[in-house]
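The complex appears here minus one protein chain, its other protein chains still in place.
Letters A, B and C mark the chains in the order given here, with residues in each chain numbered from 1 onward.
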Amino acid sequence: MNPSDERLHVLQMARSEVLAGRMSRRAFLRLGLALGLSAGATALVACGSATPSPEPTAAPAPTQSGPTGRLRVASEIPVQLDPAFASSDAEILILNHVYDYLVDIDAGNNVIPRLAREWTMSDDGLRYRLTLADGVYFHDGSPLTAADVVWTFNRLRDRSLQLPTADLYANIADITADGENAVVFTLTTPNPFFLYDLSDNHALVLRAGVTNPATAFNGTGPFKVVEYRTENRIDLAAHQAYFQAGKPAIANLEIIFFADQAAAVDALRGGQVDLVLRMPTPLFQTLQQTAGIVTVQTPTNGFDLVRLRADRTPGNQPDVIRALKLATDRQAIFRQVKAGLGAVGRDSPIGPLFSAYYSEETPIPPRDPAAARALLAAAGYPNGLKLDLHVPDSGDRPDLAVVLKEQWAEAGIDINVIVEPESVYYGDNGWLEVDLGITGWGSRPVPQFYLDVMLVSGAVWNESHFSDAEFDALAATARTTLDEAERVRAYREIQRILIERGPIIIPYFFAQLSAHREGLRGYVAKAFPGRTDLAVIAV
Amino acid sequence: MATAILEIENLSVEYHAGRRKLPVLREICLSVAAGETLGIVGESGSGKSTLGLAVLRALPANGRISAGRVLLDGVDLAQTQGATLRRLWSRSLRLIPQNPLAALNPTLKIGAQLVEAIGGRRDAAEAQAAALLARVQIADPERVMRSYPHELSGGMQQRVLIAMALHGAPRLLVLDEPTTSLDVTTEAAVIDLLADLIAERQPASLFISHNLGLVARIATRTAVLYAGEVVEIAPTTTLFQQPRHPYTQGLLRSLPHPGLRYDHHPLQPIEGAIPAPGTLPAGCVFAPRCPLADDRCRRERPPLLAIAPHHATRCHYWHRVMLDGALPAFVVPTTVPSDAPLLTTHRLSKTIAQRQSLTDIARGKPAPAVQALSEVNLTIHRNRILGIVGESGSGKTTLARCIIGLTPPSGGAIELLDIPLAPLIHQRPREHVRRLQMVLQNPQEALNPALTIGEALRRPLIRLGGLDSKTAANRVPDLLRLVKLPPEYAHRRPNQLSGGEKQRVAIARALAATPDLLVLDEAVSALDVSVQAAVLNVLADIKERTGIAYLFITHDLAVVSYLADDVVVMYRGQIVEQGPVAAVLRPPLHPYTEALLAATNPRGVRLREADATGTAPAQGCPFQPRCPRAIGEICRATPPPWREAGVGHRIRCHIPLADLQVAQTHNEPISSEH
Amino acid sequence: MNVQRLGRAFFADPATAAGTIIVAGFLTLALFGPLVAPYSPTAQNVDLIRQPPSPSHLFGTDRLGRDLFSRIVYGARDMLALAGGGTALAVIFGTLIGVSVAYLGGWLEELVFRLFDGLLAMPALLLALLLLGAVGPSRVSVLLVIVVVYTPIVARVARSVVLTLKPRGFIEAARMRDERLSYVLWRELLPLVAPTLAVEAALRFSYAIFLVASLGFLGVGVQPPNPDWGLMVLEARNEFALAPWSLYVPAAAIALLVIGVNLMAEGVRRAIGES
Partner (left out) sequence: MILRYLFRRILLLGATVLVSSLIIFLICRLLPGDVARVLLGREAGEAALAALRAELGLDRPLLVQYLDWLRGFVLGDWGIAYSTRQPIRPLVLERLGNSLLLAGATLLLALPLGIGLGVWAGWRAGKPDDALINVSLLSVTGLPEFVTGLLLIDLFAFRLRWLPANSSIRPDATLGEIAPQLALPAITATLVLLAYIARLTRTGVINELSQEYVRTAMLKGLTPLTILRRHVLRNALLPTITVIAISLGWLISGLIVVENVYNYPGIGRLLTFAIDRRDLILLQAIALITVVIFAVANLLADLMYALLDPRIRLGDE
């Protein structure tokens, strides 16, 4: 899955819980705290005396003289560019520069102004009034008005259109323009994280009444689309009238699409591209040795998940699951597949970066194929086990599959690797059906998200069909408790359970690997590359 | 005799195949004077074509002159190289090849090719080219110069090459089977043309041919080539009357002479086959096949003995060689078939829609439908041989194929013993299929190279004879003996057999099913005379023994007069004359029959060439456009009626029989090879 | 056709001999792979990642520490089995269809060859990609693709030969004795079509090798961890700079085999031409 705005997903999930009545509103507000929003920030919002937070990190050397130079960024191929459907890095990367969000999230996970200069929340927490920045113009020259914002969000929440955001904004009772440059959102129930909702990936402000949002490209963003060529490239030019001072720093932005990241890296080495945002490990290693190239790696909470369906044979037998775990050598995988970039996993989504919650209390039993074989025999597979392993063709996942096949073979587990294009792997929801699969999970700021959508009984994306009363209880506790210590305890138990009987193996947490040529200034890597701000980069 | 301008001295040529060197010509010594034509005769494999090319220095890449000199006006061609040679080629050395179409560049217009040969300034060359074409009796030079080779008839193509060969002042002219690919009538015309062009331009000419008759007509002297050696050379008449080499004698004996009849005078073929290059015997090359040969012959190689002025032979015992004296012109009784008809055709017709050339389509011509057969009625009797003669395109072959059932007729009926035959083989009952068999023209294609002779002969026995493969296998040797082949041939494959042998196997295969009628479509035309004689004997012999009937298709009237009981003369898909052989051929009545006979006669009437693309005239007599005796309007307007010209002898012509007879009386009988 | 003579003509020329030796070499590799290969093609060694060629690993190791020599050896199996097997099947089907349909002629011929034209109107790789997309990547699919792509071509060749044979005397002779169809097809025609088909088969084989490799490279062919040569090139692309040998080795293998087959094809052509 393509990691998209962390908070949003957590809240989205959590909200579904609320609506489902499984979670009290108070608990919901607590969760907000759990998400590490400073009380100050909340207060700030509450009292409404909002002050714009400073410009994003690493502002470039002032280019007041106007944007200059050309930035060429390699990216995967976007599928389609209607903000309402945007999901992949490639798509968000483009849209984030053609359009603007009302509010943005900085590297420190703080809400910062973008189109909305400032905002206030009514005391009952049901009315948000956002004031739009002055002098914002669409690429076609027309000024941004509150009407545009109203139209945009009405579209996103219109049930009849069945956009993915419908649920997210179900809580909005009404959106009205308050004069030319202020918008008022009225909610049915209070939502302290409404501002995060407003910065959802899909929530890019369109010109009111635009009929073909997928191809119009009439945004207020820092770059205008010069030409979009489907699987080939998109060429953008600085939006001279962009309302944020000093942005964009470059005159031309070329986002070049590559089906094959090796080709992208070749282009970077050959000097046809300045910046590559994602790449498989060996290419990163290559670039580390290449003169004139700056490599950037950012640790993330993202991981590749090896999971076995636990609701039917053979996965419904604990011994089988244990056997798989015993047959796996996570250290070796980490070295072979990730070349030591990132961190070794312990079969639970609660990674080392969650320092407060991460625990090595429960030991991972050392690899022991013989024992695994024995377990399989006990489980009724004396001559071993045959399984298809479905893998999306992206990143290092095929290699992971191959290594697993080899390691497991020793334990008498015969894997047939089936590499599929991501479109096929996720299409038809095959990834939720197959017995054995490898799924990539993007980075999230809190572990709870993974538990709620991936592991609790009946969760939407519970691909392993894991259902464990004890686990569910603990997950609920962690979700709702006001007591941080209790949450920590719950998370430790959860890690124990997953290590002991969770139908999942998490061999490693990956690092975000990007690289650019020397002489590029202002690049800040993000856990989710799609939200990288190219407008601040100078060449 | 005038002084020779071409002197060939001890010329030896060898081909190298891989590492092996194969001598193909040994110590050839010849001399030709200006304006003189030296005939070179020999069977295929005798090396006669190689001789022609060697003299021209045009041997293929794998052949080289290993010894000897070729002096033309004192210059040794064997030694000349590069520019000198090219100058000689363009000025003095000329070739008229066997296959005119292949010899012309298919993608260049005739004019361009002529101009290129003539050289010099373009307009001048073009004028000259036109003149040359006119000289070789091409009616419309301009059109021909604008056309591409494939748009011309074979005869026209050959005339073009003749024109190409005769511009300027050629000193040496090599004619390599120049008329073999042509119809008899055309051949006659071309030969006449060549004769007086040579007389006019005075080159020293080598006339290479396997056809003794032709050589007799054009060559003043003739050299007989055998296995790469000149075995005899003499003034042509001498050679034909008193050959002094067993081989020459053998060739002459194997020719069907006029008046000879298969049932009284079997031909005398030369047994055995010409030795392959590289397998030459130690002594006399002919010894293995020679009736006179003794140890001496096998030991020591005879020299070329001059036994008389201008007469030399390579035989130790030349004085023993005698041609049994002139034969009594024996007139065949005009027998009339007694027994019931075996097979009859009623108004058999066949029209073939032809494909168009792009140019024709471009010219908007309608797709031509050729009337290959129109209303052919003929009857074949048991134990008789019906000969069918006519030029190519006369419908001979189509007729045969319709009878056999390989092509469905578009009209008319065929009856076998009064039972109507289904149009196509696979519709006919097995019994009918068995009764009618055919031997095709090309022996090379007659047998499947993948199957043994035995297998080839077994199949018909099994399919049509209804034998099981065991018994069939046992019958194979008999079949081989029937065609005078040793039984062990059963295990050989076709590529191990000579052309004649292949054709004999093909005949055996056809006879295996003991048919009542055997159709022979030009079955002996592709064979060398000596071999042809053997096959003819076999046929005659079988007919005598089995009482089988033959439908014998050929263009060679000598063979017909030798073998056939009845003759049908066809022109453009119609029968113009039919009847007992003697009645039809001597004297010929129908102008077309006359022309066919005259073709082999130096002084006979000549026909205008058939226009390659043209179709028969809508009304009137089909032959009228070319008829030398046409009597005007009536011929053009009304189709000629059938007339009875004697017992079982019918002719289709407007000219009153009496006039025809008168016209013919001073034409002596069918021309001989003498 | 005389076998000895064919054989002699065949080996007379050193190039042909060389080609035959190369192909034979790969064939033995394929057949006795397990005996030749020092390691399993998928065996990984964490401590020997990207080792340059050395006595213990003749062709070095890849990013997962697998022995490239062993992978090449086992890859030869796949390659010969798929390319060779596919070609063989295509030749068989193509011949059966081509010979019989062409001899029978008529609307059947029209129908069949229209369909084939329809297939042939698509460039081989395009057709292959579509088919593989449809049936999903696997050994069997690759085999199937080769058969589907090449059968029409072989059939066409067979047909063109048959059309030249049909008017020959011996075929007419067969008709004149109302010969059994099967006999005409398989005893009379087939042996004569065979030589041309031999040449064609050799040619197809070399193309098939390319096709299999290309499909592997495009990732739609044989799946990892199978040591498919094309796939090895694809995987090596990511680490070309780190371990160039991991690209050179499979590339060389493909090139060598293709050249070998081509030389052989030349030889077959010449041999048949001469006898």
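FYI, a residue touches a chain if its C-beta (ideal position, glycine included) is under 8 Å from a C-beta of that chain, and two chains touch if they have at least 3 such contacts.
Quantities reported herein were computed from a predicted structural model and do not represent experimental measurements.
Asks: When the whole complex is taken into account, which chains on show are touched by the absent chain?
Replies: A, B, C
Asks: Specify the residue from the set B:Leu22, B:Ala58 or B:Leu305 that touches the hidden chain.
Replies: Spelled out, the listed residue whose C-beta touches the missing chain is B:Ala58.
Asks: For a quick check of understanding: of C:Leu68, C:Val233 or C:Ala271, which residue touches the chain that isn't displayed?
Replies: C:Val233
Asks: Tell me which residue among C:Leu108, C:Leu130 or C:Leu181 touches the hidden chain in the full complex.
Replies: Of these options, the touching residue for the absent chain is C:Leu130.
Asks: Among A:Asp100, A:Asp197 or A:Glu254, single out the residue that touches the unshown chain.
Replies: In the full complex, the listed residue that touches the missing chain is A:Glu254.
Asks: Take the complete complex as the reference. Which residues in subunit A touch the chain that isn't displayed?
Replies: 1, 77, 79-82, 85, 87, 162-164, 212, 214-215, 226-227, 229-233, 235, 254, 256-260, 263, 266-267, 269-273, 421, 423-424, 426-429, 461
Asks: For subunit C, enumerate the residues touching the unshown chain of the complex.
Replies: These residues touch the chain not displayed: 114-115, 117-119, 121-126, 129-131, 133-136, 163, 206, 210, 213-214, 217-218, 230, 233-234, 237, 240, 247, 251, 254-256, 258-259, 262-263.
Asks: Which residues does subunit B use to touch the chain missing from this display?
Replies: Interface residues of subunit B facing the absent chain: 56, 58, 86-91, 93-95, 97, 99, 102-108, 113, 116-117, 119, 148, 150-151, 161, 164, 355-359, 361-362, 364.
FYI, only the chains that are shown with their structure count from here on.
Asks: Starting from the mean Cα coordinates of subunit A and subunit C, work out the distance between those two points in Å.
Replies: Their C-alpha centroids are separated by 46 Å.
Asks: Please tell me the distance, in whole Å, between the geometric centres of subunit A and subunit B computed from their C-alpha atoms.
Replies: Here subunit A and subunit B have centroids separated by 91 Å.
Asks: Spell out, as numbers or ranges, the residues of subunit B touching 2 or more other chains.
Replies: none
Asks: Two or more other chains touching the same residue: where does that happen in subunit A?
Replies: Within subunit A, no residue contacts more than one other chain.
Asks: Can you list the residues on subunit C that touch subunit A in the complex?
Replies: 42-44, 46, 49, 63-65, 137, 219, 223-225, 237-242
Asks: Touching subunit C in the complex: which residues of subunit B?
Replies: Subunit B residues touching subunit C: 18, 404, 406, 425-426, 428, 430, 433, 437-438, 440, 442, 445-451, 456, 459-460, 463-464, 506, 509-510, 513.
Asks: Contact residues on subunit C for subunit B in the complex?
Replies: Spelled out, the residues of subunit C in touch with subunit B are 1, 12, 168-170, 172-180, 183, 187-188, 191-192.
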